[in-house]
Structure formats: structure tokens, C-alpha cells
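Only one protein chain is missing; all other protein chains are in place.
== chain A ==
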Amino acid sequence: MLIQLKKFGTTLLSRQAGKEALAAYEPTLREIKNTETVEIDFEGVNTFAPSWADEFLTPLLKRYEGRFKVRPSNNPAVRVTINFLEKIHHISFPRERLYLDKS
């Protein structure tokens, strides 16, 4: 399943909004099959911050461990946020091959 974050808005900043987004998306997540890959697409997102991401992406990474991926993004806020969450939680968001830039 491909999850397009722009469908939740273009300004993804607060914990509250991240929590609400995940709760609202639960019925769709129930459709994911046991072996299906879950990919996150950041295209169309203007602003991204750790508070929102920690409420949405971190739980999904834990839930779909081994079949969760993030797509490449040129948006520096996306890149810095992903790297920051990895650092504080000692986790790793698997990237697609194109996503080589960890700076």
C-alpha cells in the first residue's frame, strides 16, 4: 500500500494532527494484507516536523516492521525530520534505493 501524506495536508506539524491522522486512517490500514509492503510518499508535502511524524510514522514503522519503506524526498524538512527521529529513537526508516542522502 502506498500512503500519500499529502492527503493529510501539506503542513504536517503538530502531535495532535499526527495522532488524529493515524486514528482517522485506521480503517484503511486494516485493509493491508499480512505480507503487503507499506510505502510512504512525501510528494506534495510542504512542511514536515518531528512532532507530526512521531505520531504517524513511528507507530507505523513498529507495526509493519520489515515491510515498511519511505520514498525519496527533496524536501529538507522531510529529510531532517526522518534523520532526527532515527537518532532519538535509535530506529531506522528503510529507504528506497534512490534515497541515498542521509544528510
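Everything below uses one rule, namely that a contact is a pair of C-beta atoms (placed from the backbone, for glycine too) under 8 Å apart; a residue touches a chain by one contact, two chains touch by 3 or more; residues count from 1.
Here is the rule we go by: contacts and distances are computed from a predicted model.
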{"item": "Among \"HTH merR-type domain-containing protein\", \"Outer membrane lipoprotein carrier protein LolA\", \"Alpha-E domain-containing protein\" or \"Amino acid/amide ABC transporter ATP-binding protein 1, HAAT family\", UniProt-listed name of the chain not shown", "value": "\"HTH merR-type domain-containing protein\""}
{"item": "Of A:M1, A:V38 or A:V80, the one touching the omitted chain in the full complex", "value": "A:V80"}
{"item": "Where the missing chain touches chain A, by residue", "value": "9-11, 13-17, 46-51, 54-55, 75-78, 80-81, 84, 87-89"}
